[in-house]
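Reviewing the structure listed below.
Every protein chain of the complex appears in place save one, which is left out.
Coming up: subunit A.
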Amino acid sequence: MSDVTPIATALPQRMGSNAGQRATRRDGVAKVTGAATYAADNQPKGLLHAAFACATIARGRVTGLDVDAAKAHPGVVEVITPANRPALAADPDSKPMRFWFRTQVLQDDRVLYAGQPIALVLAETLEAATEGAALLAPTYAPEAPRIGLDEPPYTPEAVGIGAPAKVTKGDIEAGLAAAARRLEVTIETPAQYHNAMEPHAIVAEWQGDRLVIDTPNQAPVMAAAAFATWFGIAPQNVTLRTPFLGGGFGSKAVLSAPQILAALAARMVGRPVKMVLTRAQMFGPVGHRGATRQTLRMGLDGAGRFTALAHHTIAETASFDEFIEAASTPSRLLYASPAIATTHAAVVNDIGLPGPMRAPGEASGTAALEVAIDIAAEAQGMDPIDFRLLNYAETDPMTGNPYSSKALRECFAEGAKAFGWAGRPLAPRQMTDDRGMLVGWGMGTANFPCPMFESEARATLRADGSALVETSLIDMGQGAWTALAQIAADALGLGLDRIEMRGGASDLPDAGIAGGSGHTASAGLAIEGAGAEAIRQLAEIAAADPASPLYGTGNAGVVARGGRLHAAGDESRGESYAEILARADRTALSGQAKGVRDPAAAGAYAMQSHGAVFAEVKVDPELGQIRVSRLVGAFAAGRIINPRLAESQLNGGMIWGLSFALLERAEMDPRSGRLLNADLGEYLVPVNADVPSIQTLLVHEDDPHVNPLGIKGVGEIGTTGTAAAIANAVWHATGVRVTRYPIRLEDLMEGLA
C-alpha cells in the first residue's frame, strides 16, 4: 500500500455533463445482436470439451471409477482422476493469497460434499465428455454426513471476509435487566445457491508457458495472479479475458475448482479446453449463501428506546474452509443502543463452501433484524417508522464516529410518501381488497457499507482528440462499461462518444474487484485521477508553448471542456486537444493514477448506504397464497453516476429480496446430504409474473468524505431490507409471524383458519 498515493478529498469535483445522465448501455447493441462474446462463446482450434463427474455422496471416499469404460467411449481423449492428475504448484489445502479458499482439485479420494468434482473427462465433443463422465459410475465408501444447524457450534475468529465474529459494547445483560420490555425472536434463513444466467465457464489454452484464459471473473488481475500461483508461472504469463459476465453476484470473485482443473487439463493434453458447468453443477463448487439461525434479544425502556440489542447468528460452513455468513453485522450499524452485542457461531456441515452472495451478511442479517424491529414496534404500539426514528443512529452505534453522510431519514420520508404509508393501521389483519384478499403493508431498512478497492487506470489522449481509457473494469450486467465511461468523459473534458474504454482483461491497469458495491467508486476514482493527470500534462504543454493561445496561462488557469482547453474565465482563448498534441508532435499523451480512499477519512467517518423498502402484499385468507402487489424502495447512496443503471440495479436487488422472502431455498435431504432441487425448475427464483409494480427512488445525498467522487455504490443494497419488508407485510396482512424463510403458504394456514 505504501506506493499508493491517495487522491486527496480536496480534489475538485468536476460535475460535468456526462455523469448523472441516464445514458443507455454502451454495450447494449452488442449484447442484443450477439456480438458480445461470453467465455463459452470462444472456440479455439483444436478445442476439447471437459465434463465433470461429481460426487453423489456428501462424505466419504471414492473407492472406484470405471476409467476404462469412460476411455472406451468414442471421442473421449483423457480421464483425469486423483490417480493421474498432474501436480499443481499450489497446495490446495493452503491459503497463499487473500480472497483464496481451500478447494478440491482432485488431490485425493476424499468426498467432502455432494456435487464435489471427483473426475474430469476430456473429449472431442461435449456429448462424449458428458457420457464419459457418466460411464465412470463411481463407487463410494460413504460416511454419515453432518447436515443442518443443530451440529455442534464453535466460535469462529472471523466471519464474512475477515470481519470480526464478535463486536460488543456496553453490558447486554444489564441492559436487558433494566428494560421495561424484553423481546426475543429466532429467525431462520435457508441456503441459497448462485444461479447467474451464465454458469461458470472457462476456455483455457497454453501457449508454451503462457496461459490464456477466457472466463467470467469479477477481479481479473487478482484471478490471473491466482492462476499463476496454481501453475507456478509468472503472473504476467497469464492473460485472462472477461469482457462480459452473465452475472457474478460474488460467485465469480474468486477461482473455483472446476476452472483450475480445466486449465490443468489443457496443459496436460496440450490442447485448448472448454468447460461449462451444468446448472446442476452450480449447486456446490461455486459458493452459496449459507443457511443461518439468528436470535435477536431486545430490551426497550418505557418509551421504546433500546436498552440492549443482541444479535447472535449460527451459520453453516464447510469442513475444509470457512465462510461464515456475517448476519449479525447489521445490528452493529443501524440502531442506537447503550448495549449492543453482535456474535456468531458456526457449525461444520458436509457441504460445498458457502461464499459471498449479493449483500453477504447484510441480506440475511437485515432479513432477521428488520423483522425483530417490526416485532418491537408492534409490542410498543408504535408505527414501524416512528420506532426506527426513535432509535435512529445519529452516529455509528459501535464507534460513535459521525457518518460521512446519512439520508436514511429522507429515505423513510420519501419512501413513505410515494408508497402512501400514512394512515396504515397499527394492528394486523385490518385491510382487505375488493376481492376479499387480506392486504398488508410492511417496511424494512436497507443498509450496505461502502468499501473501496485499490484501483488503477490509464487515460490516453490521442492525436484525433479522442481518448482511450484502460482499466480492468468488469461489467457483469451492472453497467460498468457505461458508468465508468461517463466518469472518464467528465475527467477528460470530452463527450461520451469520444471515449473508448478498454476493460475486462488482466493485462490492463488493475481495477480491483468488482464487488462489495465498490467498483464504480474504486475504478471511477482511478479513472478520474488518470484523466486529471492527462489533462495536467496537456495543459503544461500548451502553457509552455509560445505558439499556443494558452501560453502563459499556467495549469491552474486552464479548463478542459468539450475536447478543448481554454483559459479560465476566457473561453475565446483556447484550442483543441488535437491542436496542442499536433504542435507538440505527440501522437498521444497518457496519464495514469491509482485510486484509494483517504485513510484519514476512513478512520474518521462511518460510511454506509441506506434505504427504506416498503411492501404491499395480498394474501388469500383461506389458502395462504401470497402475492407481492407493490414495492417501493428509497435509497440514499451518495452521488449517482447513471440513474437508469442505478435504478435497474436497485430494482434487481429488490426482486432478489422478494425471492429471499418467498421463493429461494435449497432443499437439503438430511439423510443423504444431497440437494433435492438443484435445477431451475425446482429451485425457485421470481418469474415476471411474480414481480409487481416497483418504484425506486434515488434520494439525494452529498457525501464529501466517502471519496472525491461522492459515490457510495448501489450494487447490493437493494437486496437488503426487502425480505423483511415483505415478511412484515405478510404479518400485517394476516397476523401471522413466520420466522423461517422463505415464507410458504402452508406456514400461514394454521393462523388463518
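We adopt the following convention: a residue touches a chain if its C-beta (ideal position, glycine included) is under 8 Å from a C-beta of that chain, and two chains touch if they have at least 3 such contacts; residues count from 1.
Just so it is clear, contacts and distances are computed from a predicted model.
The subunit not displayed here is recorded in UniProt as "FAD-binding molybdopterin dehydrogenase", chosen from "Gas vesicle protein A", "ABC-type sugar transport system permease subunit", "FAD-binding molybdopterin dehydrogenase" or "Transglutaminase-like putative cysteine protease". Set against the missing chain, the residues A:69, A:134 or A:418 yield one that touches it, A:134. Screening A:186, A:629 or A:739 for touch with the missing chain picks out A:629.
The chain omitted from view is touched by exactly one of A:33, A:572 or A:688, namely A:688.
Where subunit A meets the omitted chain, the residues involved are 56, 74, 127, 130-131, 134, 280, 435, 437, 618, 620, 622-625, 627, 629-630, 651, 662-663, 667, 669, 671-672, 676-677, 681-682, 684, 686-694, 742, 744-746, 749, 753.
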